[in-house]
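Missing here: one protein chain of the complex. Every other protein chain is in place.
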Amino acid sequence: MYTYKRTVHYHETDKMGITHHSNYVKWMEEARLSLLDSIGLSFRNMEDEGIMSPVVSIDVNYKSPSTYSDIIEIDITIGKYTGAQIIFDYNMRNTSTGNVSAVATSRHCFIKDGQVCSLSHAAPNYDKMLRDIIEEVKTLH
Amino acid sequence: MYTYKRTVHYHETDKMGITHHSNYVKWMEEARLSLLDSIGLSFRNMEDEGIMSPVVSIDVNYKSPSTYSDIIEIDITIGKYTGAQIIFDYNMRNTSTGNVSAVATSRHCFIKDGQVCSLSHAAPNYDKMLRDIIEEVKTLH
Amino acid sequence: MYTYKRTVHYHETDKMGITHHSNYVKWMEEARLSLLDSIGLSFRNMEDEGIMSPVVSIDVNYKSPSTYSDIIEIDITIGKYTGAQIIFDYNMRNTSTGNVSAVATSRHCFIKDGQVCSLSHAAPNYDKMLRDIIEEVKTLH
Partner (left out) sequence: MYTYKRTVHYHETDKMGITHHSNYVKWMEEARLSLLDSIGLSFRNMEDEGIMSPVVSIDVNYKSPSTYSDIIEIDITIGKYTGAQIIFDYNMRNTSTGNVSAVATSRHCFIKDGQVCSLSHAAPNYDKMLRDIIEEVKTLH
């Protein structure tokens, strides 16, 4: 498990006085790319090598609101990785209130030269990084 | 069924060259409030009367990308309305490519004076507007 | 003069209850690209031909707030065009209150193959479109 931490910005609130719900989707991306960076898988390098990983689906369950200056901790895990697709699970806690703010999932595929591909063929080095971290987490439990 | 139409803005794209996926969540809100406006249910008036309708959950399935200057048509319907909760279904078509761009659902509750409430009690007039439009759509089919 | 019209979206408001000031910068871009489109200069085509037009500077004077569901009309004119740079002037009126919401300016250069360029050399066709519309507006006054 990896934890990504960030503060809610003023510009992320709406006239209801709380964080606009679309921002949690942005935070999921931040947490995801930060997790990948932490295992040495730089999304920027991957894109420079012509591999993209667009979002296939998201679902977000909003549990309790957050607002400007609240500190959010996002626990993120790789739920599943098949080479062709990767699923991330997110648990977003508002440490300023002690409540879970949102629980979410995102699914992603891989694209090389405009074609859907398997990362295990398109980039065995990145594939190995993902399999290694999944194995490592399993071993810990 | 109600259709909300809008053009993809340049500032909504990302370095992948396509619309950033978080924007579809914003478009869903735009379509939703536009639908409500069209049946005389002004979200602005509702909020002025102290009733808020936060998002409980969303799920979005991304089918094909869109990009700057593409025209998106969002068909939106009320999937379910119980007084306490309302579910909207979205079908987002990219008319510039002819493809479905995304299919999505959002669920919302109602809050008055900081408490979860049923719209049928808190605001019978808005409740009636919603029941009338659902009945009208049913009759058409 | 060209007028770009749009409604303030809910997701553009902040916890002060008004439109977040960063959105006016996005609206300026929308108005600008819409004006260019209206004279046949498609920014999308221009980028496909390898010419980009980044923002060099902006200044925005906020006169009165706007909020969700307000209708904004942006009068936009080309303040100056030299081939190497183009300046746009914006007058943003909140038609829902009758007040001027913001007055702004933006300056842009042109880039081809990563190098600052003059549009008159890099793309004489687009250069002509801009000179024609400026001439036409002058003649009208």
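Think of it as A, B and C in the order they're written, each chain with its own count starting at 1.
What we mean here is this: contacts are C-beta pairs under 8 Å (C-beta built on N, C-alpha and C of every residue); 3 or more make two chains touch, one makes a residue touch a chain.
These numbers were taken from a predicted model, which means no experiment stands behind them.
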Residue touching the undisplayed chain, where the options are C:V60, C:V100 or C:M129: C:V60
Message: Need a quick check: the contact residues on chain B for the chain that isn't drawn.
response: 10-11, 13-15, 17-18, 20, 22, 67-68
Statement: Residues on chain C facing the left-out chain by the touch rule are 15-16, 18, 21-23, 25-26, 29, 47, 52, 54-62, 65
Message: Under the stated touch rule, tell me which residues of chain A contact the chain that is not displayed.
response: 9-11, 26, 29-30, 33, 37, 42-44, 68-69
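Here, only the chains that are shown with their structure count from here on.
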Maximum inter-chain contact count - chain pair: A-B
- prompt: So, what's the distance in Å between the C-alpha centres of chain C and chain A?
  reply: 35
- prompt: How many angstrom between the C-alpha centroids of chain C and chain B?
  reply: 29
- request: Averaging only over C-alpha atoms, locate the centres of chain A and chain B and give their separation in whole Å.
  value: 25
Message: At least two partner chains per residue is the criterion; list those residues in chain C.
response: 10-11, 68
